[in-house]
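Notes follow once the structure below has been shown.
Heads up, one of the protein chains got dropped from this complex, but the rest are sitting where they should.
And now, subunit A:
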């Protein structure tokens, strides 16, 4: 395998890592800075700020983890570094 190929793969992998961590930081921290403002919106009895901390962020984390596994596998396959099936 060519070295440039390897570098291309690693830079895509790093890109995915950084993208995932940005989403993680937004839903782990940043969005909760605005809890008071979000609590003004009430859906089905849930103030939105409370809801995001109790459920919304968690749903994003679950989806993000599965998305990461799917995307990383696609990158691995594209650059021929995936394991055999």
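Convention: a residue touches a chain if its C-beta (ideal position, glycine included) is under 8 Å from a C-beta of that chain, and two chains touch if they have at least 3 such contacts; residues count from 1.
Everything that follows uses one rule, which is that contacts and distances are computed from a predicted model.
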{"item": "Protein name (UniProt record) of the chain left out of view, among \"Cation acetate symporter\", \"TonB C-terminal domain-containing protein\", \"Glutamine ABC transporter permease\" or \"Indolepyruvate oxidoreductase subunit IorA\"", "value": "\"Cation acetate symporter\""}
{"item": "Positions on subunit A where the hidden chain makes contact", "value": "6, 9-10, 13, 16-17, 20-21, 24, 27-29, 32-33, 35-36, 39, 43-47, 49-51, 53-55, 57-59, 61-62, 64-66, 68-69, 72-73, 76, 80-84"}
